[in-house]
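After the structure tokens below, expect a handful of questions from me.
Missing here: one protein chain of the complex. Every other protein chain is in place.
And then chain A:
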Amino acid sequence: MAFRKRNVPLSRTEQKPGSPSVPASTEPSSAEVPQAITGVRPSPLDGRPTTSTGTPSLDAILAGHAGLPLGNSIFIGEQGTTDYAGALLRFYAAEGVVQGHRVHVVGMGEAWGRELPGLSEKDESGRKIKTSAEEEKMKIAWRYESLSVHGAERGERFKHAGTSLSGKTGEDQAIFCHTFDLAKRLMLPVGTAINYIPIAPQRNPFPSILQNLQNDLASTPPNTIHRLVIPSLLSPAIYPPISTRPDCVLQFLHGLRALLRLHPTQLTAIITFPLTLYPRSTGLVRWMEILSDGVMELSPFPYDYAQVLSAATKEEDKPQGIFAVHKLPVYSEKGGGGNVEGLGEDLAFTLSRRKFTVTKFSLPPAEGDTEAQEEAARGSGATPMPKKEDLDF
């Protein structure tokens, strides 16, 4: 059975907002897993511990691990002036807070933490969260889930487990990824949930960031999970000019990589990066990507009024940009191979109120372009299509 119930709460769990203090004995299986940590589950591929990024469809494309393996980092570059990657970061941080993980945010004030999305009372498809009686019924199905394929549908299935925190006793222990609502605000536990790491102006800010992180890792118990959030790395709005020097930023990322490797069961990191200011074709950015474990790129489509209007009325969401995967944690490091669901597909992302989804991208047939189609049909009649043997492969 790939999924174990994780019913031993951390000592920090009581800080969760409105979280019921769950006695560990509500589930008989809890005794089997003395070391269980909330929000962590073994990878179905090789059993290494993974944690959720807060975005089910992002978890689903991480090379079959169905989560971000601990001790790894993701580097998300974004083109243009939008902040879709910021939404990913917020889900990642909010998931950490809800799971009782220690969240570190670099260069942002408490205002950023106050804007974390709150837990949704509905699941992603908009249905009401199930009541406890229904949840009991779900359990049978839940047990069989581990038998089927791990893949894109995994994220979908996890929706069913998305109870709210005010939910039922013992149930929220099994939740790997919660559903958040960007229109709501997460009620932060008093004070300590997020560690805001300041950026020192006028000098290289990176050594102090690493030291802050190291101290925190050393001072917490070894079963605490840490999440490092680095929004808009090297953005001139936050970072002093000296930090863009290769020796500063590359040494920082190298140190971060070392820290991730030294704490392979405790630390994960997600970094976002403005690609418009620092293009991917430069050596500096490529080194930053080499030093990260996963590399993604968001390229939003140009703003479209028609789409905004249609999104308000239509049920289905149109994709808002291209989601490119350049490197995946663990998978790429091994050499990259084997069957991975969804890799190599064109991916697109859609951000709505409750979710950030990454889906396969396909262009719809152009509507209203009948003239061109007829023209093409007539044209092909005049000059017939080349025969198969004429085509040179």
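Just so we're on the same page, contacts are C-beta pairs under 8 Å (C-beta built on N, C-alpha and C of every residue); 3 or more make two chains touch, one makes a residue touch a chain; residues count from 1.
The working rule: contacts and distances are computed from a predicted model.
Out of "Elongator complex protein 5", "Ribonucleases P/MRP protein subunit POP1", "Trafficking protein particle complex subunit" or "ATP-dependent DNA helicase II subunit 1", what name does the UniProt record list for the absent chain?
Cross-referencing UniProt, the chain left out corresponds to "Elongator complex protein 5".
Please pick, from A:96, A:255 or A:321, the residue that touches the omitted chain in the full complex.
Checking each option in A:96, A:255 or A:321, the one touching the absent chain turns out to be A:255.
Could you tell which one of A:211, A:276 or A:362 touches the chain left off the display?
If we include the chain that is not displayed, A:211 is the one touching it.
Go through chain A and note every residue touching the omitted chain.
45-49, 69, 71, 203-204, 207-208, 210-211, 214-215, 218, 222, 242, 245-248, 250-252, 254-255, 257-259, 261-265, 279-287, 289-291, 295, 326-327, 332-339, 343-344
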